[in-house]
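Quick one: the structure is below, and I'll ask about it shortly.
Heads up, one of the protein chains got dropped from this complex, but the rest are sitting where they should.
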């Protein structure tokens, strides 16, 4: 159960610094669990389209995390597939989003993204006995700790710049405009970006990773919207992608990466996408008293739970190891 | 370290739909870790005696969880012993207790109880390296998530109908009436039911599982009452079984199921029963800020901790694998 990657062509690219750049671009795509160069490039372009701060910190984060992996002599195959960069990409975005564009944030980004690489190794060791992978947990842990601890430190904290909206109560009527906005922002909110056209560019990138991947992402987004609507979540938050980005990730991970291509597996992935939506509200309420953030925990926990169960549920079948 | 079950007679019952019904009745008894048919039947009767809502949702929950296990092709031996149904039984009761008797609650019960079956498989895989079993953790996780997330969703939430009392300060004088009420409600509160005669019927059911089982349940209840009184817990909550239901479960699990029948083991089980009482207050305070619920977490955590230690404590001895 690896993230899967084209192992060919790797040898040719294994020359620094070209290999470093390629590995980093792939790292951006690996946030969506995809190693294809074009997928990573489109998603990176989308992040710059979301604003120079998001683009810059995403780029820096991925470069720092990947460089740390070279420095600590991590397995080259894993680096070249982009598996050492994706948590840094998200950590960079989260830090500038929650702490603002200050000098201290750049320093924290260097430290934080380097630490994601260490935690990626820790979690890989801890999860190996269960056949699970770290997913974006290193990002969630590092960003969670930094955002939680930041207000205690005078040199770090400059007030909260742009808090992400939290699930609360609100109007539940839904229009067609809400629906298609939600469909695309569910894809962009994976990267903490609330913008339908950023999500659209990302979907194009995912299409380069194959029909199955983009189909899983699209169906996951729809499953998330449906579940949030059926549960009675506030429309404003559905349209902003707050309830659906975890569904997109679960659908890609379970439906297009970790499990084989069967009808039962597809149903299991869509069930997981819907569950992740429900879990989003619980996690957000759980974290509220200590000002924690939901990040991609619902995706991580849902995917770990679903995948851990597979060996005892013969109806489902894991994908061939990539 | 399995829940133990009479493997004989299984073959004869392995014909649908009789096998399905038998497995479900056994599933009710497995909440108390007992596979005997009569034990399950008595406990189910007690649940209907507690009120039609509790009885109905307990029945539905067990049936749904067990049916999901058939659907996902889970090991038949495990299904027929009732090991796929007990978390569904408790989840059904918890949902109607906390969300009320609404259409949405029925739909959530179907989804939630099906998910307990998936989580039972996940936890079985995750805990296997340590020789531990999932106990009622799938119930605690699913019910915890649902109750925590529910107020965010307009179609789910109709206000809190009957919140279970939480440990707080209060009078600590104790009468004989308090004591015998506590003795029986400790047994019924395992199923979130506050009623001494429901606990009495359940004890009769446990007697059909053997002298050692009913003795462990009774001594566990007494240990829980003693510990709560010695610590100075409010009498009203002791009498309502709030401080003792986890003690009953620990005593049954450690004293009559997982460990062999020796004096040291018996002392260890009763120590665990008393510890679970103290842990109840801590867990309740821990969960209070985000409106979480204690459920059977004190039982689960105490039993996991005590059983994980056994291989390094030669004074204690695990039971022969059932």
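Points to keep in mind about this one:
Each chain gets a letter, A and B, in the order it is written, and its residues are counted from 1.
Everything below uses one rule, namely that contacts are C-beta pairs under 8 Å (C-beta built on N, C-alpha and C of every residue); 3 or more make two chains touch, one makes a residue touch a chain.
None of the values given here were measured: they were computed from a predicted structure.
Considering the whole complex, the residue from A:124, A:179, A:200 or A:236 that touches the absent chain is A:124. Annotation: of B:56, B:150, B:279 or B:300, B:279 touches the absent chain (contact as defined above).
Touching the omitted chain from chain A are residues 71-75, 115, 118-119, 121-126, 129, 144-146, 148-149, 151-157, 289-292. Residues of chain B that touch the chain left out of view are 129-130, 167-169, 172, 230-234, 275, 278-282, 284-290, 304-306, 308-316.
One rule holds in what follows: only the chains that are shown with their structure count from here on.
Note: Cα superposition of chain A onto chain B, rotation of 120 degrees, nearest 5.
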